[in-house]
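Submitted below is the structure of interest, expressed as structure tokens.
Every protein chain except one is present and positioned as in the full complex.
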Amino acid sequence: MPATSSSATFLATLGPSGTFSELAAREVLRLPQFTKAPPTISFYSSLSRTLQAIPEQAGIAVVPLENIVEGIVSPVVDSFLKQPLQIIAEVAIPVRFSVVANHPQPDVIFAQFVAQGQCSDWLSQHDIEVISTASNTAALAQLQATTQAAAAIIPEHLLAAAEPNASAADWAWVEHDVTDYAHNVTRFVAVQQPQPLAAPDHSIRYKSSIVIVDDADHPGLLLEHLQAFAVHQINLLALVSRPTGQRFGHYHFFIEFEGHLQHPRVQAALSAIELRNQVIQLGSYEFSS
Amino acid sequence: MPATSSSATFLATLGPSGTFSELAAREVLRLPQFTKAPPTISFYSSLSRTLQAIPEQAGIAVVPLENIVEGIVSPVVDSFLKQPLQIIAEVAIPVRFSVVANHPQPDVIFAQFVAQGQCSDWLSQHDIEVISTASNTAALAQLQATTQAAAAIIPEHLLAAAEPNASAADWAWVEHDVTDYAHNVTRFVAVQQPQPLAAPDHSIRYKSSIVIVDDADHPGLLLEHLQAFAVHQINLLALVSRPTGQRFGHYHFFIEFEGHLQHPRVQAALSAIELRNQVIQLGSYEFSS
Amino acid sequence: MPATSSSATFLATLGPSGTFSELAAREVLRLPQFTKAPPTISFYSSLSRTLQAIPEQAGIAVVPLENIVEGIVSPVVDSFLKQPLQIIAEVAIPVRFSVVANHPQPDVIFAQFVAQGQCSDWLSQHDIEVISTASNTAALAQLQATTQAAAAIIPEHLLAAAEPNASAADWAWVEHDVTDYAHNVTRFVAVQQPQPLAAPDHSIRYKSSIVIVDDADHPGLLLEHLQAFAVHQINLLALVSRPTGQRFGHYHFFIEFEGHLQHPRVQAALSAIELRNQVIQLGSYEFSS
Partner (left out) sequence: MPATSSSATFLATLGPSGTFSELAAREVLRLPQFTKAPPTISFYSSLSRTLQAIPEQAGIAVVPLENIVEGIVSPVVDSFLKQPLQIIAEVAIPVRFSVVANHPQPDVIFAQFVAQGQCSDWLSQHDIEVISTASNTAALAQLQATTQAAAAIIPEHLLAAAEPNASAADWAWVEHDVTDYAHNVTRFVAVQQPQPLAAPDHSIRYKSSIVIVDDADHPGLLLEHLQAFAVHQINLLALVSRPTGQRFGHYHFFIEFEGHLQHPRVQAALSAIELRNQVIQLGSYEFSS
């Protein structure tokens, strides 16, 4: 089903408002192609629902693709295998978490599942009971609602907006940069329903994304695929295996590389890969600076 | 610090009791080497704490390594890079979830984060608000404690034990096999502090696990590593990239292959890989049947 | 300089008349493209002079390319690097030698250099002084001219024509099949000045010939070139190194493979090779049956 004129006016992203996804979506809307008639952001409760909004409810979706520490966001890559999607842009969003507390010695700390992983060092150094929340925004909301001595791990950008307290100074305890890695960053991508690729602009440094679908039963295929990139001198940027779900050790491969899908060297490499496996071409887009 | 005689009497696994991890731990205790003096199972609140119990609090830990659908369990692989560990056995545990409800039309459903992913099809077909819980056991406990019209996604093996209701028939709604994939299974591994490998027993079909550490800045190393396995005719069983956390596209590789670390062909292949990168040898153990 | 209308009426081959080269030339003239207006065969004294007759003195040349036992005919491959040539056809000529003698116990045996190699077993079993001749025809001529008790190694097809003796029975000693290998055969090729390739005929099984020119100083290039053929699933038929003459261990590679130079897979493989080295395309032609 094509995007309708009305769906084109919406951009889908993971809610609720206030999370890193909204930050990424606003960054995408600053790209030249969106400044003229920016779509309205609408929030969805899960990554798969966000992507399934395309094409009928939204013309575009913005989802996290890869965190520098946690690696690829599996549900997004798995969606590439389930529905036709095209990546048209990427933005890199720094991931910074803070701890806020209503008491100097909180008994519990609210934190979303992924945030718990990102701040595992801090959590292991503090003996506070962790309460899982559905989102980062929810962690803050639950802290604000509780009467317990409590804390929350929240994205740094939420701190300013964190009512009822007028400012950070009003919290009993605020600690910044509680993530395990100082330069933590997540790449988000803007995706749409696949459309014909525009010819490459030679002033732009492109990256391209594909999924090699494991539809053959031939051992050692990855080696042959990597050789196809190597013989055509194409630099790999990402290489992630995703289980087929059929047997252990059988994988689809999500691969990113330098260059545009319409470059002759890329087409030669893909023609070799396609002798052995199906390839899903996900798009070519500019490197985020 | 070596395992003490007292720590050796404990087996660490992810709690609380009743989850798949306990099931796996009990399966491990059925292996010949544990039947004589089985250690006591002690539960930990996270995978990293479970593994950090070795060697001082427990002689052995049982953790999930790979789910056939979700893929590798990243925190476990990441632990292999942080602390010395040796895999000594694997067991495969079927993953079956059921939905139970106290009302035919529940308003909310309690579910652990990973269980939500495993049952995403069912959840997307039912418009019920999802409440994240810290564990599968907690999902059941919160259902049993609530006065709301509620449901929970719980491991099938918890159903029998699900009090206060005497049997499945006492629930308002029970639905089995709600996972997205019929043959969902998770491989758990038993790990210990590294010890010298026993010589291979030629009647046993071994697999071995390693991590290739990205400590060089040479593009295309994976290709050369895969060639090392190929020229020595070693079959790969698993290949998973884990981000180094330093730069996008830089990976450590968790690799499993057929054969024992002391087989000459394996040693020849590893000697080639070690010309380029550090290799962490995680152990050789029998295929789970 | 283009072939002139007059040069086009000549076919150059190695003389003198009566050698395997003339046999091959006559076989080439049986190919459909030559039956209408067959060129006249003219003989040259060396392989390089035969090839240098193109384009001014002859429109086509027929030269030996590869003997099944001796391997590639190096001066022919080296000519491919020195002058523009295109292979348009191949024919396979069985190589059978006989020994004829004017006396049952000859003191000397006349034999061309290459024939000596082809019949080295026979020569090592017979203690007769070998006298080198410039050609196989010359071996016979010198035998016929001598008054010594002498023998000659001559191509079997020369025997019938071997005057002054009316028939084989008139010789004092005739022995057939004196080559070391029973199924000895030489592939001859017909070459011309390069012209645009006709589009492949899909009912024909083609082979193609190229030379990869070592104009780069990068170790391990052959490996990368072989990978280019492998990733594009092109079967190699011949692989011969020829020294560049500059340093030991630096080679040009003469390579033959299945398929036509205009097949997309072949063009993809060659595009990869040309990222690293210059390629001389020598032509695509039907397998000799």
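For clarity, chains are labelled A, B and C in written order, and residue numbers in each chain start from 1.
The rule is short, and it goes like this: contacts are C-beta pairs under 8 Å (C-beta built on N, C-alpha and C of every residue); 3 or more make two chains touch, one makes a residue touch a chain.
These numbers come from a predicted model, not from an experiment.
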Based on the whole assembly, the unshown chain contacts which displayed chains?
B, C
Can you work out which residue in C:Ala134, C:Ala149 or C:Val213 touches the chain that's missing from view?
C:Ala134
Across C:Leu197, C:Leu239 or C:Ile280, the one contacting the chain not displayed is C:Leu239
Residues of chain C touching the missing chain are 45-46, 48-49, 52, 66-71, 74-75, 113, 117, 120, 124, 130-134, 181, 187, 219-220, 222-223, 226-227, 230, 235-243, 245-249, 251, 256
Name every residue on chain B in touch with the hidden partner chain.
224, 227-228, 230-233, 264-265, 268, 271-272, 275
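The rule we apply is simple: only the chains that are shown with their structure count from here on.
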May I ask which two chains are joined by the most contacting C-beta pairs?
A-B
Rounded to the nearest whole Å, what is the centre-to-centre distance of chain A and chain B, using the mean of the C-alpha atoms as each centre?
24
Within chain B, the set of residues that touch 2 or more other chains is none
